[in-house]
Structure formats: structure tokens, C-alpha cells
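There's a structure below that I have some questions on.
Removed from the display is one protein chain of the complex; every other protein chain stays in position.
Order as written gives the chain letters A, B and C; numbering starts at 1 within each chain.
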Amino acid sequence: MRFASDNTSGAAPEVMAALVRANDGYDRSYGADAIMERVTVLVRETFEAPEAVVHLVATGTAANALAIATHCPPWGAVFCHSHAHVAEDECNAPEFYSGAKLVLVPGDHGKMTPETLGAALARTGESGVHGVQRGMLTLTNVTEAGTVHTPAEIAALTALAKAHKLPCHLDGARFANALVATGATPAEMTWKAGVDVLSLGGTKNGCLGVEAVVLFDPAKAWELELRRKRGGHLFSKNRFLSAQMEAYLSDNLWLRLAAQANAMGQRLAKGLAAKPGVAQAHPVQANMQFPNWPEGSHARLEAAGAAYYRFPAAPGREAARLVTSWSTTEADVDAFLAAF
Amino acid sequence: MRFASDNTSGAAPEVMAALVRANDGYDRSYGADAIMERVTVLVRETFEAPEAVVHLVATGTAANALAIATHCPPWGAVFCHSHAHVAEDECNAPEFYSGAKLVLVPGDHGKMTPETLGAALARTGESGVHGVQRGMLTLTNVTEAGTVHTPAEIAALTALAKAHKLPCHLDGARFANALVATGATPAEMTWKAGVDVLSLGGTKNGCLGVEAVVLFDPAKAWELELRRKRGGHLFSKNRFLSAQMEAYLSDNLWLRLAAQANAMGQRLAKGLAAKPGVAQAHPVQANMQFPNWPEGSHARLEAAGAAYYRFPAAPGREAARLVTSWSTTEADVDAFLAAF
Amino acid sequence: MRFASDNTSGAAPEVMAALVRANDGYDRSYGADAIMERVTVLVRETFEAPEAVVHLVATGTAANALAIATHCPPWGAVFCHSHAHVAEDECNAPEFYSGAKLVLVPGDHGKMTPETLGAALARTGESGVHGVQRGMLTLTNVTEAGTVHTPAEIAALTALAKAHKLPCHLDGARFANALVATGATPAEMTWKAGVDVLSLGGTKNGCLGVEAVVLFDPAKAWELELRRKRGGHLFSKNRFLSAQMEAYLSDNLWLRLAAQANAMGQRLAKGLAAKPGVAQAHPVQANMQFPNWPEGSHARLEAAGAAYYRFPAAPGREAARLVTSWSTTEADVDAFLAAF
Partner (left out) sequence: MRFASDNTSGAAPEVMAALVRANDGYDRSYGADAIMERVTVLVRETFEAPEAVVHLVATGTAANALAIATHCPPWGAVFCHSHAHVAEDECNAPEFYSGAKLVLVPGDHGKMTPETLGAALARTGESGVHGVQRGMLTLTNVTEAGTVHTPAEIAALTALAKAHKLPCHLDGARFANALVATGATPAEMTWKAGVDVLSLGGTKNGCLGVEAVVLFDPAKAWELELRRKRGGHLFSKNRFLSAQMEAYLSDNLWLRLAAQANAMGQRLAKGLAAKPGVAQAHPVQANMQFPNWPEGSHARLEAAGAAYYRFPAAPGREAARLVTSWSTTEADVDAFLAAF
């Protein structure tokens, strides 16, 4: 009954086994390891992107901040959803790395719309040198509201950005969950939908700590490497990042782990929907949900051993964020529902 | 015969075992894990510093950059050795995090002297608002030349800095090797010698990737936490950092690993000293040495399978950097000497 | 009929005369000039603040950015109105100088309210290390909507900030106009109302280019000096800034100039109010107004030689920003009204 976050789970056995294997003997450092070469091949195949360049870091904030800094000048505006992780949960890391300004674009359920993005684009950069210039677009999939963008939705938004020649970034901390939820291929969800650079998350979905910055256009690859080093994010023993990513992307592990997390999310949502007085703030489409319920439920659930984040709620109500992960079991979900 | 760097070695079995153990079940994220609490206790005991605060990151560059940024204002001068890692091998990370300027202090064998530091302190900050102000001191132990500072040498340098009320940082990427080489205790080498903040390295000495920033004065602890997050260096699954550090500092593992690395360095140096025409650029005091030898040796050694970095040398000579690690064996050393 | 901005006016004769006088002979550079000493005395007297420290720069953006950087850490939130000059018209200068994040606080007519500011304060910094921390408050008087804060309104907002121990800045690019509009004294509008640091504008109100950063708490004075130099804003021939400011604050010149600008604004507003189909977007309280009128008026006015900024408007309507200055005459206003 541990639903606080997918990052309270450990690593999947396959990932841990790969790490142990990678520890054998000597290997070249700073990304020149043999495993890293295989990761690049694997990413290119997985994304049907033979030119893609991959750089690994250990945290999602690092991946996002580096991707943004590499694509937006210091006087640029980064268009992001009002409640994006880059805006609310990274303590200014994107601004620190890029010097740019985040321009918040509203939208229900964690998603900006062509209308809201269009309006933000229209009112930015129209005052010449005085205001920030249009810089880039960053989207998130799965969103912070637990909803999922389809490739078509992403394409509709990137098209608006492309009309201004802006590069597009996708924060894919839960990218595998989004793939599973939509059935889209990695290529459909990214470069085919106008995404130029992806933060491909591993940490929340069964790794110890690894994220890939995937550049579909290799022109920025060297700059990203320099920024990674300058940010202190280049691992000397890079093989311990690449081994995770190799295992993660092999044999569909990433999709199997995400499928479990999503299925448990659906099971939990279905169970909650059957309880009187429970509502969801957002559609439940992947592995994260935001239910609210009658007062008194928190106490009952926590007495039963459930762990999750409480959220502010209307009078007489209580609200929560529940996240399932690759390691959530049916027994966990059912125990939670029973305790409820 | 892999002497390219101590970071081409893997992780010690004890560290890897701890990592596997740490993977069991759920734990709180972002540093609130149970193991991290034990790491703090362990560091405080190890350093006889009951107030010390510990924050973990995955790279030495991150540890140094965060430690420096937390102790030096953007208009400050960071006094460091001319060939310090922070000056030559971190792609401006200290400047990026702090905004400060590195002032290079010369000295033989990787060590500034009271005279050279005194001169640098005297000529800095004397032009009012026009030049950088005196900011902080950073030393390195083991130095980049493979030599070791004694606690007394460190104290003599920090005393000069303290006379100007400057905080003092020690880059201890190879801190355990320095302890073993000198026989000093952790406390003697740090706060008793005037060090306010330490980058305590684990990566090069048998970990996968973990460094501790140890603040002997807890006043800066919250700022360091914020800078770590803003730099993208806060791990969500922090337990995978803390598990490494716990194993590393337990049962004297760190000292045992460093003792092996240093002993193999001495064995190698002794063997090379017996060869005709071999000289060392610096005294060999820990696990890193810079021999030079007659032309033709590179080809012979590499044909035999030896791996190391070549350095520029005088005409007719060749030079190298050889680094031993916790995993270097007597057989490795003897094979190298035989090939020579 | 030049209503584009108060910065299209030149300098008042008294200011230009002072500049010419200041040019006589040699004087010490970098702020050590004799005139600067007198400016400090004058500011202290004018603001009834015997401890205040004054530093001069040439632009309002520099004054704001330096004031903010000196009072907000890089991980802090700067609470400002959604349409504040610092947010919309300074091309990220506040972020560049401070590293901080601007948090936009809404409110009608250019003014945040205790409710909107309270809400922004409440939802910021509640996620520990993950989000930006509460940093500081910045207000603007005259606002970008041409409205004026009373001292009581300012005090109500700074009190909310002070409850979180946040410093408060006032962007007073049109400070004199606000004083004239409210009848408040300089002290009442600033430190008596909780303002810690003021950008005191001279440029828009009859100077060539000078703004004073007034620190009511001198503790930050040296930091501000260092930031000014590091930003390239320290004038070697500072006397040419101090001479402007001395003339500006002497003999009530600043208030006389602002009184003229405000009076012309009122005359213009009154005249427009008498025209059929003219409305104002905001109350006209100082020297800047945002009228809208029937389609076709732009063409008529510009044909008659009127200069001003056009703004977006509802269908069938046209909108404008009209700014009067110290040099606007009754004849200018009346000609505009006649052309209308």
C-alpha cells in the first residue's frame, strides 16, 4: 500500500542484475564504455531514429534542465504547462541552466491546448528587445495530472511551436507509461510528432537512477555534452548508468514495467469508482491519480498502513495523490480498497 | 595492467552487495531514506564531528561545485592550485555554480605553499570594488600530482585563509588515499586543520558513483540542499547513494580499499625505480604517479596490454600517468614491470 | 502631441544646466565625486532616512535588477504583478542578475491585492526543496496601468511579505508622479510603508538617464556596489549621474516636473471623457492612460501628428497608451483633443 510515488519503489530485478554484471572488470570511463555504445544502438532502434544521440544523466531534473538549456537562449521563453514539473518541482533548475524564462500556459488536467499555447505564443516576443523572445516548447507525458497526451495532441502543439521555428522538448519522466497508455510507438510519440529532444525517464519505472537525453537532431550533441560536464552530470563510471538503460530498453522491460504500473492504476481507479463518495480530479489514464473522498478516510487508510500524499480539498472532503509503480501488486491495490 | 584511472575500476563487492540489499522494498525518496540517517551518524562518528551535515551527490564535480558555490559569493576569488581539478578538469562547473573566479596559485608537485598562497591573497581584493574580492580557499588531497598534504601543511594554508576570514574547502576525491598515506585521522585532516567543507570521494575508491559534501559548520546546510536540487543533483532514489556510502565507511572498507591502491602504487614505483632510465615527475605518495622513461617504452608496454595516459615529455623521453586502484593486484603491477 | 512615452522627452533645463556645471574641472571617479556626497545627504533628508545608502545607475532596468539580485537568493521567488515592468519589459534582466524566479500575481489595474498576493505566498515554497522558496516582494508605483498605490495599499502588501520575513522593493520609475498623485511624502511611500529598497527614477521625469537605488537598510550596501560593478553599471565619471540627481531632487524640481506631467494627464483624460465613445481601461491617476475609442480615430489623430502606442482593442474599437511628461504643454493636450 505504498502509493506515495513511483520513486519510492526500488529497481527491477533485471536492472539490478545488469548493474551487477556491468561491474565485472575494467571499462573506459566518461561515457566511452562498451555498454554505452550498445545503448546508443538500442535507442536508435527503439525510436527508429538512426541519427539520434543519447546522453545519460542520473536525475530527471538534470535531463530536463540540460535539454532546455541546449535549445533555448538566455533571453528566450520556455512555454510549459502552468503545473509542469519544470515549473513547480525543480527549484529553478531549468532557469539556472538556461537563463531563460518559463512562460506558464494553462489548461485542464495538466495539458495545454492549441488555444492556450497559441495565445501564449501570440503575446510573447511582440515588444522587440524589451521582452523575452519566443524560445522553445516543453511538454510532459504522462502529465503531472496523470493524464496522457496522444501523439496527435502533441503534434498539434508542436506544430504551433514549429510555426515560430521553436524546438520542442518532451519531459518523459513517465514516457513508458504514456506509450503503454496510448499504444503509440516511441517514434510516433516523439520525432514523428515534432519532438526534437526527449527526457527519457528510467528512474521512476524500475531503474535506480538513470535518464536519457535523446537528441533526434544530432547538431546539438556536443553542446549538450559540454553542458552536462559543466553541470557536474557526467559520470566517470558511466557504465553504471548505461547498464541500467540497456537493461531497461531490452526485451521490452520498460514497457512491461509500465504496463504493470498502469494496470494497477486502473485497478485502483476502478475500485475507487465503486466506492460511494469518491471522485477523481482528473481522468485516470496511466499510473497516477488524484481522488478525493469524504473526510475521515485519510485516518482510516493510514491506520491500515497506506502511504500517499495528501492534497488540499474542499470542506468535508479529503484529497490524495496515489501513484502505482512497476512493483505495485494486485494485493497492494486490493488491500487499499479493502481498507477504504 | 589497467592504470588509466581509478575510475576505470568497478565497485567493490561490499558496495555492490549493499546496493542490492538497499533495493529491497520501498523507501522514502529525496534523502529521507533510513539508510541516509545512518550515513549521517556514520560520518559524524568517523569525523568526530557531531554537528556535521552530509549531502550526497553522484559526481565529484558536483560535490566541488556545490561546496564552492555555497561558500563563495559571485564576486569572490576561489584560491586554488594552478593545476587543481576544479581549475582544469571540470569545464567551468565551479564558475557556473558560483559565479566566482578561480585564482590560480602555483606550487611544485600539486601543492601551493604558504608563500604562493600568501602572495595571491595579498594581491587580490586590494582594488576596492574593481576586482574580485577574496572569497575562499580550496585544496586537494591527494593532489592532482599524486602527492599528499599532511594535516600540518593543510593547517598552514587554511590559517592564511582564516586570517582573511575565508572558508576552506578540501577536494577529497581521493581522501581515503590521503588518510592512508599520512596516517592522519579524518578529523585531523579536515576540521582540526581548518577545513570547513569536504568533498568526500567514494567513486574512485570502490563505489559506483557517490560523493559526500560534508559541512562541518551546519549553517550552510539548507543552502547546499537548495543548490543541490537546483543543480539537478538530488536523487529521488537517494537510497542508492546512501547505501554505497554506508558500505564504504563501514568496517574501514574505505581505508582498506585505499590501502590496497596505495600499496600497489608503491610497489609499482619501487619496481620502476629499479629500471634504468626511469624518473618520477613527483614524489609517489599515494596511488597516482607520473613516471617518464626512454622512448620506445610506450610501444612495448601497450603491446603487452598496458593501459594508461600518455603525457608530453622531453625529447628522447616519454611520460605517463599511472593510477592504481582498490582492484589493482600484485600480478597487475608485476606484469607491467615485466613488460617494461 | 508626443504621447508615446515620457522617455521621448528630453531633460529639464535645470538638469542640463547642472550637468554643464558639473563638467567644470577634475573630479574623483567611480562615485567618490563631491556631488555624490551631496546626493546622499539630499536623499537622506528627502526620505527622512539618515541611514539610507544611495547608488546611482543610468537605467531603470539596472536599478530594478540590482535591487532584486541583492535581496533575493537564486532559489527565491520574486512576487510581482503579472504585468510588472520587471516581468514584461526587461528581457529577463531580473532573472539574469538574481537567478530567481518571478512569480506573477494578478490584480486589476496593475495592482496585486492582499488576496492575490496572499494566495501566491501561500502556494509558494510549500514543497520543501523542490520548489522555489519565498524570496521577496516587488511593487511598482506608478503602476504599469497608470494607477497609483497609496501608502496604505503598499503597507497592506508589504505586511504580508514581512510576515514571511521577505524584503520589499518598490520600482519607482515614476515615483515622483506617485507622490504628486497621492500627496504622500517620500518616507510615507517607502520605508514607513515597509519598503526596504527603492528604484528611484529620474530618467522619465526630466533627467537624461539616472536612477537611484535607495537602500533604507544599509546592510546590503557593499553587496549592491559589487553587483553594480560586476554588472558594468558603475560609471567612471559618476559626477554626470550625481549632477542629474542633485538637480532633480533640489528645490522640489522632481515634484514640479511630475506635477506638470500629472496635470497634463488629467487634462487629457478630462478632455477625452467629454468625447463620445471614449472609455478608459484603467482609472487615470497620474501621467499614463489607456483610452479606447471608436475605429477610425487612430488615422485621424496620426494624420494630425499625434504620436502614441496603439494597443489591441475589441472589434470596432481602437486602444492606445498616452503618456504625458514634464514637457507636455496645455497646447499639446488641447491640440490632441481638437484633432480627436
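Observations, loosely collected:
One rule holds in what follows: a contact is a pair of C-beta atoms (placed from the backbone, for glycine too) under 8 Å apart; a residue touches a chain by one contact, two chains touch by 3 or more.
Because the structure is predicted, anything quoted here is derived from the model rather than measured.
Taking the complete complex into account, C:L234 is the one of C:L234, C:A247 or C:A269 that touches the chain left out. The residue from A:Q133, A:S199 or A:S325 that touches the chain not shown here is A:Q133. From the set C:A93, C:M245 or C:A258, the residue in touch with the chain omitted from the display is C:A93, counting the whole complex. Residue in contact with the omitted chain (choice from C:A156, C:L208 or C:A263): C:L208.
The chain not shown here touches chain A at positions 30, 73-75, 128-130, 133, 223, 225-230, 234.
Even with one chain removed from view, chain B keeps its contact list with that chain: residues 74-75, 88-92, 95-96, 99-102, 104, 127, 129-132. Although one chain is not displayed, its contacts with chain C can still be listed: residues 2, 4-5, 7-11, 16, 19-20, 22-29, 57-66, 90-93, 96-97, 203-204, 208-209, 226, 229-237, 239-240, 307, 327.
Basically, only the chains that are shown with their structure count from here on.
When the CA atoms of chain B are superposed on those of chain C, the rotation angle is 180 degrees to the nearest 5.
With respect to chain C, maximal separation of chain centres occurs for B (centres as means of Cα atoms).
If each chain is reduced to the average of its C-alpha atoms, the one that sits nearest the average of all protein C-alpha atoms is A. Of all residue numbers used at the contact between chain A and chain B, over half are used by both chains, marking a mostly same-residue interface.
Note on chain placement: the centre of chain B and the centre of chain C lie 50 Å apart, centres being C-alpha means.
Residue positions of chain A touching 2 or more other chains: 90-92, 96.
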